[in-house]
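This report concerns only the one structure given below.
The other protein chains are all here in position, but one chain of the complex has been omitted.
Labels A, B and C are assigned to the chains in the order they are written; within every chain, residues are numbered from 1.
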Amino acid sequence: MPFAYHRTVRFADTDAAGVVYFANYLAICHEAYEESLGAAGINLKTFFSDHGVIIPIARSEADYLRPLSCGDRLRITFKPELLQADSFALNFELTRLGPPEKCAARIRTVHVCTSTTKKGRAPLPPAIAAWVAAG
Amino acid sequence: MPFAYHRTVRFADTDAAGVVYFANYLAICHEAYEESLGAAGINLKTFFSDHGVIIPIARSEADYLRPLSCGDRLRITFKPELLQADSFALNFELTRLGPPEKCAARIRTVHVCTSTTKKGRAPLPPAIAAWVAAG
Amino acid sequence: MPFAYHRTVRFADTDAAGVVYFANYLAICHEAYEESLGAAGINLKTFFSDHGVIIPIARSEADYLRPLSCGDRLRITFKPELLQADSFALNFELTRLGPPEKCAARIRTVHVCTSTTKKGRAPLPPAIAAWVAAG
Partner (left out) sequence: MPFAYHRTVRFADTDAAGVVYFANYLAICHEAYEESLGAAGINLKTFFSDHGVIIPIARSEADYLRPLSCGDRLRITFKPELLQADSFALNFELTRLGPPEKCAARIRTVHVCTSTTKKGRAPLPPAIAAWVAAG
């Protein structure tokens, strides 16, 4: 079972076209990633700050399939996928709950672990490697 | 009992100082407002678009008491306060859950009902007046 | 010569990792698109609202090559590319000004013209088709 995160579309997510601004689909998916990390016991406050190793997003792809309106209920699921010893991808599906349910977007992000002290790629920390493997 | 909304601080809420960007405290409080309207059966999709009557925010005041970090758990409570037949205020308290719990911000927004067809103030729609009275 | 838009990285663009939040790279590129449309005499207020025809983003791809910090000076260039009679792509290059200059991201967005009255694809309006052809 992939990890599932539920979220209501907020007014601040929308733009003058009346629907969620395209870049905010990515932010909503990132929330699901954070929620899953937190559920695995990873401290988000330190995880996302620079403590010698960071895991920035190197690439994103998004297919926007349906508009989303303020008040819409969403379910975001994703599966982590190990790419190499220093990188993983997250494959998100963003569903607008119904009835009927409709897939509203498919998003993929690629994350590459980087040493900020040695200025190069670095293996995933064990806690993150375990989180990817469990996902 | 005031309405209570729970929220986790997200990475997108933060800025390079490592904590929630000051303007995002207001957005988080607005989410609690939306959640309460939705719980009262008000359709958010139509409420926040222009159908002849809008209720924009005319004023905000915020006291930022504590920084908030990614992953922090928040409770936002607020009480609506009728000001006149065409306006109300919302008095928010934003609490960082603990232990120990700490009040992180106090925010007040003033909302004024406006007719976009007649270009002037208008009485609150009955559903909103009832929501204010019940709050 | 591609269209060039200059922008300074703002505090609100950043996150707790100290650099620009990944989804905000896309928003910065969208600003360049808006600036170019405005320079071509297209009314942005009406263009981005629903007047029977909308041109939402159907897909985005982004390669994030370098982190960006508050105060960094950016140049965003892009070239429009006609895909079909109802769609176009924008190929953005986001450069951090120097010295030395560094390419910080490559982003591509795909835009598909849609009739909201007929609920299907629609040919690009002449003004937009001309803007794409001129780009």
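Following the convention adopted for this analysis, a contact is a pair of C-beta atoms (placed from the backbone, for glycine too) under 8 Å apart; a residue touches a chain by one contact, two chains touch by 3 or more.
Quantities reported herein were computed from a predicted structural model and do not represent experimental measurements.
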| item | value |
| --- | --- |
| Full-complex contact with the absent chain, from B:D15, B:D72 or B:E93 | B:D15 |
| Residue of A:L37, A:I54, A:C70 or A:A104 touching the missing chain in the full complex | A:C70 |
| Which residue of A:A12, A:A40, A:A58 or A:A129 touches the chain not shown here | A:A12 |
| Where the missing chain touches chain A, by residue | 11-12, 14-16, 18-19, 21, 23, 69-70 |
| Those residues of chain C which, in the complete complex, touch the missing chain | 8, 10-12, 14, 18, 27, 30-31, 34-35, 38, 43-45, 48-49, 69-72 |
| Absent-chain interface as seen on chain B, which is shown | 15-19, 21-24, 26-27, 30, 45, 48-50, 54, 56-64, 67, 109 |
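The definition used in the following text is that only the chains that are shown with their structure count from here on.
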| item | value |
| --- | --- |
| Pair of chains joined by the greatest number of C-beta pairs in contact | A-C |
| Rotation angle (°) superposing Cα atoms of chain B on chain C, nearest 5 | 180 |
| Interface composition of copies chain A and chain C: same or different, split at half | same |
| Most widely separated chain from chain A, with each centre as the mean of CA atoms | B |
| Chain ID, smallest distance between chain and overall C-alpha centroids | A |
| Chain B and chain C: spacing of chain centres that average the CA atoms, whole Å | 31 |
| CA centroid of chain A to CA centroid of chain C, Å | 22 |
| Shared interface positions of chain A, touching two or more other chains | 18, 27, 30, 45, 48-49 |
